[in-house]
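The complex appears here without one of its protein chains, the remainder shown in place.
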Amino acid sequence: MTSATLKTPLAIAIAAAAVTLSGAASAASHTLEQRLADLEARIVVAEQRANDAEQRAEAQADGRLSADEVDERLARVERQASGEEGFSFNVYARSGLLLGEDRKSLPGGPYVTPAGSLGGAVGRLGNEPDTYAEAIFNYRMRFDNGARAHYRTMLAEGTTTSNDWNDDSNLNVRQVYAEFSDLPSFTGAFENASIWAGKRFDRDNFDIHWMDTDFVFLAGTGAGLYDVQLADNWRSNFSLYGRSFSDFQVNREDPGLTGDTDSLILTANNYVGNWQWMVNAISAADNDERMLDSGDTAADSGWHTMVAYHGDSFFGLGDGNFKVALLHGQGLGAEVKGIGSNGTLTEDAHSTRVALYGTTYLAPSWRVAPALMAEVSQDRHMKGDEFKWATANVRLANEITQNFEMQYEASYQYMDLDQGEGGSAVSGDFGKLTIAPTFKPQVGGFWQRPEIRAFASYTDWSEELNEFNGSFGSEGFTGGQWSFGVQTEVWF
Amino acid sequence: MTSATLKTPLAIAIAAAAVTLSGAASAASHTLEQRLADLEARIVVAEQRANDAEQRAEAQADGRLSADEVDERLARVERQASGEEGFSFNVYARSGLLLGEDRKSLPGGPYVTPAGSLGGAVGRLGNEPDTYAEAIFNYRMRFDNGARAHYRTMLAEGTTTSNDWNDDSNLNVRQVYAEFSDLPSFTGAFENASIWAGKRFDRDNFDIHWMDTDFVFLAGTGAGLYDVQLADNWRSNFSLYGRSFSDFQVNREDPGLTGDTDSLILTANNYVGNWQWMVNAISAADNDERMLDSGDTAADSGWHTMVAYHGDSFFGLGDGNFKVALLHGQGLGAEVKGIGSNGTLTEDAHSTRVALYGTTYLAPSWRVAPALMAEVSQDRHMKGDEFKWATANVRLANEITQNFEMQYEASYQYMDLDQGEGGSAVSGDFGKLTIAPTFKPQVGGFWQRPEIRAFASYTDWSEELNEFNGSFGSEGFTGGQWSFGVQTEVWF
Partner (left out) sequence: MTSATLKTPLAIAIAAAAVTLSGAASAASHTLEQRLADLEARIVVAEQRANDAEQRAEAQADGRLSADEVDERLARVERQASGEEGFSFNVYARSGLLLGEDRKSLPGGPYVTPAGSLGGAVGRLGNEPDTYAEAIFNYRMRFDNGARAHYRTMLAEGTTTSNDWNDDSNLNVRQVYAEFSDLPSFTGAFENASIWAGKRFDRDNFDIHWMDTDFVFLAGTGAGLYDVQLADNWRSNFSLYGRSFSDFQVNREDPGLTGDTDSLILTANNYVGNWQWMVNAISAADNDERMLDSGDTAADSGWHTMVAYHGDSFFGLGDGNFKVALLHGQGLGAEVKGIGSNGTLTEDAHSTRVALYGTTYLAPSWRVAPALMAEVSQDRHMKGDEFKWATANVRLANEITQNFEMQYEASYQYMDLDQGEGGSAVSGDFGKLTIAPTFKPQVGGFWQRPEIRAFASYTDWSEELNEFNGSFGSEGFTGGQWSFGVQTEVWF
């Protein structure tokens, strides 16, 4: 027994006595009387200590913070800190320099080729000239009845100036919407459904990151329902999106006479297992009054469909993932990626596109991501035009340290573009090879960001393409040239 | 006694012995000697256990986290999570589609009628064509001396395009101000006062939500004091607001010759019980050099006053609330809502407006909100003009489930607008009936948001109104027509 554990003065005094007696108690010569007195003294001390302990425990139990209360208060601030409730912030951003051999900015970007205006993207690595930044502000609410609401707004700016102050900046509010889920009065097929309205990017858009192209990019202002459970393995989304076709010319003689209409897109997405089937019906009343350059009649309606497979392996060959989609559209649906966004299509326009990509590890520190996209379309802007293009792209990354990897990209595009009577007709190809030493806080996959990269690209294309409208052939940009730069890319 | 509660090996050994002895101790045949030995063994165990308990309690008390420390750290992060300190985010936003019978966007909004340019709003339900979003970023600070500061900035965009990317977007920084409160050196009448400066919406603006109109909307750049306690039941606010009157024409012969001035508004608000009395003096030096279209002299000063009652019942008839105000202004004060914001008023302009609304429950699931606003004004933009308008609006909501209600709105406006010599003179009326199935995370009142609604409206107006400047009579918008749409409305 050590007196160090005794706290109250009274206890100390008694304990001191007890220690004396206790030592004596081990002697065989003690009388019973002495041993009893000793025990009586010791039990007084023990009882006092028990009192102290119980009072102390009592005081703790009476304290303001029970474990349950602490847990509950912590859980609440944790939900807020994580963005599960209240405010949260998301970002996509890229910013950097793209310079030619003459140390001047070059045109660039995945849509730089003549096929770019038709959606024919090429590889983006070492090919982007801009600062593009999205700032997403979210606010999530949880109600007493268990319902949840999510408000989102997105500011975005894209610019090619390197200056920090830019008199004609280009800020856009790209999203403003609310979405409700966990609604107690939604039952049956609607039990897990959510409902939304406002201006937004559709939740189910998906992309080939390395070519900066969505398989489908559906966006606009409207309303819809997600995750209606039509059968055990079948869930569907239904939405109406509007887009504005503004200030188009309607009369060749009077250029000031313009029209406006709405492109309305009724969309349904069906998911069964790994399969997705999307159908879109598009209508834009009076868009046929629009004056096309060709004199042909613009479409006032269209349809579009996509069948896609979302694979959870690398084409069945190994770990990784892959996505493949076949898209077809007619009339206003012939713009197969930006659904309903193009009002200059003829009523006979039709396009068919295939797109796919996959990612896997070839070896513990070597990742590869091949991608392919090809489209044929006809009667797009005038009867008789015909456009064919195909892009093959492969991104390769070699993880060298925890914070550094070498990235490589090879991109090739073939295009045969015939604008029809009175327009140009070119065919040829484009190729780009890029090497990009890349820093990351932590390597480990194609989706790990942020990255900071330096890069050198060699780009070449058929001379014939310089005759087509666009950047090609413009001053100092005629092919067979190197470009260099630095860039950051961030998302979270 | 179960040995399971004993932890230290020593204690276990002793306890094992004790158990043996303890069992023996109940036998009557024991000698005193045996009973004493038994007790001595038991008290050794008891003392050891008391030591253990005290050491354990000691260790807990010495631990890093006392209940007080946890409470204090939790309270601090809770203040930050709630926005009481640090960053917080607020929003008002609406976004949706307003389509006519031809599936094309329609003009709309509460200010769509000819009286709209005079402030004559009508009901907004099923009548709004735009995406308007405010993002409010707050930062609150608390200082060691107890003083508090609040910084607020507000970004806002309004647009009628449904597209997510819009080359002429319209982002504005509508507020940038700081406000200090709880200042230790503010005492006496100033004890609860706060002081502010910057660009802002006045704190005491209040509105008729269903017609998207403020009773008064005072905003601009300046400074002021809130909540000066002039007597027990009387508190007052005093502010100076500046607004810019820019680039107005000053010479009929030389249209390039323009002038600029500041509209300075000295404002005082007095609160006594439920009553509010506001007075405003407005001065804009040299605004009388402004060239009015009529040739009349523009006012370079004005005054404005409002008496309001903020009721905490439904006009004394039941639970709910109501607000009623009478406003009058002369010269630059003749714009009675947007105080000091209109520089084109003549020196003789005078306006009188009455506005009121109330909300209550008619039955457990039926809410009603009637509102009324009427104004007469004369000599507004020229000697001899005369404008009269009156709007009656009622919003009705039937809460059907926890997440769904039917909303109805009837809106009627009478107007008699005479622009004076050389202008138009029209009179007539406007009516709108709307039905809006509405989803909410949780129903329960007129101020519960977010909402997602679909709607159908029938709108009609006197044909004569088509002759007045404005949207009326423009292509496809001549009255007697249906409109349809979807919309979200959010605030938090």
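Lettered A and B in written order, each chain numbered from 1.
The rule we apply is simple: a contact is a pair of C-beta atoms (placed from the backbone, for glycine too) under 8 Å apart; a residue touches a chain by one contact, two chains touch by 3 or more.
The shown structure was predicted, so the numbers you read here are calculated from the model rather than taken from an experiment.
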item: Which residue of B:99, B:115, B:219 or B:371 touches the chain not shown here; value: B:219
item: Absent-chain contact - pick from A:88, A:237, A:378 or A:411; value: A:88
item: Identified contact with the non-displayed chain, of B:207, B:286 or B:416; value: B:286
item: Touch residues of chain A, complete complex, unshown partner; value: 32-33, 36, 39-40, 43, 46-48, 50-51, 53-55, 57-58, 67, 70-71, 74, 77-78, 81, 87-89, 91, 93, 95-97, 99, 102-105, 131, 133, 135, 155, 157, 159-167, 169, 171, 401-404, 439-442, 450, 452-454, 486-488, 490, 492
item: Those residues of chain B which, in the complete complex, touch the missing chain; value: 1-2, 5-7, 25, 32, 35-36, 39, 42-43, 45-46, 49-50, 52-53, 56, 60, 63-65, 70, 73-74, 76-77, 80-81, 86-87, 137, 139, 141, 143-145, 147-149, 151, 153, 155-156, 170-178, 180, 183-186, 195-201, 219-223, 240-244, 246, 260-262, 264, 283, 285-286, 341
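Following the convention adopted for this analysis, only the chains that are shown with their structure count from here on.
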item: Cα-centroid distance, chain A relative to chain B, in whole angstrom; value: 32
